[in-house]
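Handing you this structure, nothing more for now.
Every protein chain but one is kept in place in this view of the complex.
Coming up: subunit A.
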Amino acid sequence: MMDEHTTTTQAAARTAAQAAPPVLSLRGVTASLGARPVLRGIDLTVGRGEVVALLGANGSGKSTTVRAAVGQVQTSGGELELFGTPLRRFRDWRRVGYVPQRSTAAAGVPATVREVVASGRLARRRLGPLGRGDRAAVRRALELVGLADRARDSVNALSGGQHQRVLIARALAAEPELLVMDEPLAGVDLLSQRVLAEALREQSAEGVSVLLVLHELGPLAPLIDRTVVLHDGRVERVDGTAHLHDQACHPHAGSSAEPTRTGLLT
């Protein structure tokens, strides 16, 4: 696990992780959609500050796993814990930032980028109004994904990649400790992929844990601590970073050294 890329922050986070319960843990989790079993016993742990990627073919249960992890798919067996608390009793949702799979269906009424991102703040405010601190957090989240200059634009006017960045900013606005993302790179141009990689790198350096579904690692490869490959509702293989680097077809050093400034902010 430990290699030359491991920064001191990550090492410190790992030491802490040994003492504290994992941020997310699934043990033998099963679930069905209708009569069809989709998860046949998933074991998965995300430690504090870890970035874990879920890979696998279509229909292997990746999306179902992350949706089960945030309580959006009813599990039929096994144990699922968030921050050491069984999902059933977990109420501290402000600690979880969720980025659902981007849907192409727009809502019936236009909304600005800032309005959508601000709704992420409700994880902390619940039924109360938003205040000055909330507005500052929304601004920070927009800057993290490089969309501060589009805050007043309609989300319908954005490209697929920009829209995905809005959804990630919405999750980041609550300043979560765990980010759960369902296919954040699907249909996203390379420019946006790099912006996302940079945003994730900053979050992970601050000790935020990440669980994300991916089809390919792309520019995220250098950030990922572990990949979990699913097949037919079971964990087929778990790979650490060193193994991943062997498999990556291009040297990641080049892409991670490249500046991720987008030109959108200038």
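One rule holds in what follows: contacts are C-beta pairs under 8 Å (C-beta built on N, C-alpha and C of every residue); 3 or more make two chains touch, one makes a residue touch a chain; residues count from 1.
Keep in mind that, in the parts below, contacts and distances are computed from a predicted model.
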Fill in: Name per UniProt, for the chain absent here [options: "Stage V sporulation protein AD", "Zinc transport system permease protein", "Glycerol operon regulatory protein" or "Cell division topological specificity factor"]
"Zinc transport system permease protein"
Worksheet, complete the sentence: Among A:23, A:38, A:116 or A:172, contact with the omitted chain is made only by A:116
Response to the item:
Even though one chain is not shown, subunit A touches it at residues 55-57, 70-72, 91-94, 96, 98, 100, 107-112, 114-116, 118-120, 122-123, 125-127, 129-130, 152-154, 157, 159, 170, 174, 189-191, 193, 215-219, 221, 227, 229, 239, 244, 247-250, 255, 262-264, 266
